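Omission of a single protein chain aside, the complex is shown with its protein chains in their original locations.
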């Protein structure tokens, strides 16, 4: 065999029948040393394309020798995947209490700063990395052992994070509602963005809002910054994490999934995970913006909406983004209201239903974007 | 003004805040005598394209003289339209008890047969029609006045039916999940089907299952059959009703809506509703089958599904309809299961989500279909 | 061991993760011949007290010798049990399509009448019973083997019915919303009702509406009537089925569950299932009415409701059943509307939420009831 292969199951919750709910964990272990890669999909239950991407990765990794280890956890939220509400999957949040399934990972900034103080001037990167990883895992375990217990989403997140925390590279595969492919990249790893085959890139700061990518890179970034300041030199631990949005939720497409898998291999190849592989990023226009310029357009009206702007296609200020039909005024000039772009923008995703209340997230848009190469 | 125009509101329910929920009722009254036409949309809350169609009909009727009267009731279910469950609209059934919003109309076959016995050999069609309509309205009103009350969906349906029962022509505008345009036609009105611009036609028998089209035509069809048998001649009352499926739910498209409106005008023109209009049906292939041959394919597996067959495009027996991904078996030959067509068929609609439990309605298909002209 | 004991699992569905969903099947087999008893609970996912009743039955049957066999299937709907919508369980219907989980059992009246014609004057009850049961099972199996598949609720129901169809006695354990204990009894088994410790009894006719009790007794009742008419004598096959409503949904109570279990044993003892047991029905007032007199009171208003009448306690015509608060009229005389009893009645259950739309099932009530002994 080219790589060692294992399949295990991880119990992440118990359902109301008292039964264990588990996720499959696929592992490929290379014959050479190298980074540990962790890839999960479908923490939001309706965002399923990542499962197809992992399927293709598994097929490809059967004949592709690797360095280090690749851990693949498809369908990582067996609760969320199975909550139907009408014909669709109510996969973004716990139906009991509204908790977003992607906001309960763990990060303790103070603990990182405290750890930083234990690092002496001479300690090697490798030693720091090893000690810090153990420290992170202890923090996670302490968080999980709690007399009073933890909430469901929190438990699920921490059990996955306990696996992911061993990795140098973490990819969390998501989908938008009706969405173009886009990528969240920590600012410090900006250069990595063009190794994926993803046309739209969002740079995010060193701020924790509960997601897995942040929970992964915030500790290392914070540690690195703290040590750099203290010791007046660069500390690069080589830990990167990305949220990859693989198009629209509620649909899967096997042939697109194969391309998505190639894009991930291209990035992994740039990180030295593949041995003698000739996978390079596609030539394509890529656009990027900062998180602060990735804006949500909320509707002020309620009504029936046609989405006139297509995700991924730039729109000029004042152009029509959406038409809202007002069923009470069909015979007069208030029948159709136009919603136009407040500035030049690229719509990245839009709401997936034609019926909206006021205050609905109609579009999320790149503003102040630029092309990157 | 070319036609008289009125707008009213009809209260159909009260919400939990104690407030009235109403539907707009638009009416165009022609200067010449003619049939009464009733068109409603969105009894299923997520099926919203019909509202856009009614919007276009209203624009067109501003400059199109008519005979008789056209009553337009868009967004006829203000409860269903406003039930969001996640980002989508849970519009097909009452979230309290699962009652389909389109199954609570009223039809009393015995009352029709009893009425038939009151018709003498010499009574004119017009007189029978007038007496029978009064009889139907009384039946409805009796049904609605009930010491113990009525269920919400039932009340909504009956309040709409009380308006529709005055019409000679009733169109109920729906959408399928992910769907091609199709049309339910009572067998006795088979000839009417080709006047619409709808490529797929389902002939339905004189059987009542609770929907508005059935509740409209079953009494007249039954009366006609009963009298024909008794008096040995044809009784044609000119009452027709159709359920028109205007593509997919959860999306609206204004330009398609204008074409949909033209198709309805084409049918109305064939029924002599328009004065001097040159609206004729589009030349297009049309396919038809009987309701008994309009089959539902349920999946035996649960999993993540790619829908490989496109609504409206014929599929040969054995061809792939769908692929199901099994996340627990990604490394072996059970990773992807194919679901193939049990016979030659046209898929008309498919389930709108990629995540399915066993027993999900994957596709509804025309089998044993034929081309009609 | 006093009775033989087995535990198995029956797969009834697959979830969206592609995994089997199963129900536990507990069996006690006595050393003496006797009837087969089938008891299931929680086909409606929020109606969970029956699971506690089965728990107590299992404890009691460890030391109680039986004749025949008792099959216990708790938590028989693993899909419905696990659908949370907010903090409660959306257990009455499939969230995808609104299908009531208790309406997809199978009964083919024509097949029964056809079978009846195969019974000769001399055939013994036992032979008829054996042939008819085989005939029923074949019908079920034919129904389940279908190229196009079956809906989820239908599949679940038929898989359970395939087990239940072997039984002579079938109990389906339910709960009402906020409810007194009550019992559905087929009219022909009226005498059985007083062997349970249930104060409120509804006699139901030989009509099939899709539930398990009906699916169980309708074939035997129809066969019996058909043969009795033909051969001018009584045919008693000893097959009985009941829906037992064990109080309110969304609560369990272990000590009440033990009493409930005693009541079931009392009935089973009357059917000769227990050996030398001294379990007799409790002395208590019991009230009964016909299904046609078991009436639903729907509210005409929407608003916030206090339920003033307590399930199980008789109410006089005109007495207050409920108060509805109208939040828009708090300062005037329309602030509170009283809903009063349209006739003398016993409220059996009421809606479990204080917020209601118009057309909500406020109460279900016994009218025209009488005491039985």
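The first chain written gets the first letter, and so on, giving A, B and C; residue counts start at 1 in each chain.
Keep this in mind: a residue touches a chain if its C-beta (ideal position, glycine included) is under 8 Å from a C-beta of that chain, and two chains touch if they have at least 3 such contacts.
Just so we're clear, the structure is a prediction, and the values are computed from it rather than from any experiment.
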| item | value |
| --- | --- |
| Displayed chains contacted by the hidden chain, counting the whole assembly | A, B, C |
| Residue among C:134, C:191 or C:327 that touches the chain left out of view | C:327 |
| Per the touch definition above, residue among C:54, C:140 or C:173 touching the missing chain | C:54 |
| Residue of A:113, A:134, A:338 or A:357 touching the missing chain in the full complex | A:357 |
| Contacting the left-out chain in the complete assembly, out of B:68, B:86 or B:281 | B:86 |
| Residues of chain A in contact with the chain not shown | 13-19, 79, 85, 92-94, 96-100, 147-156, 295-304, 324-329, 342, 355-361 |
| Residue ranges of chain C at the interface with the undisplayed chain | 5, 7, 24, 26, 45-46, 48, 51-52, 54-55, 58, 62, 72, 74-75, 81-82, 84-92, 177, 250-254, 304-306, 323, 325, 327-328, 330-331, 335-336, 351-355, 357 |
| Chain B, residues in touch with the chain not shown (by the definition above) | 15-17, 19, 75, 78, 81-87, 89, 95-97 |
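By our rule, only the chains that are shown with their structure count from here on.
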| item | value |
| --- | --- |
| Approximate Å spacing (C-alpha centroids) for the pair chain B, chain C | 36 |
| Centre distance in Å when chain A and chain B are each reduced to the mean of their C-alpha atoms | 42 |
| Distance between the centres, which are taken as Cα means, of chain C and chain A, whole angstrom | 47 |
| Residue list for chain B, restricted to those that touch at least two other chains | 85, 92, 304, 325, 327-328, 355, 357 |
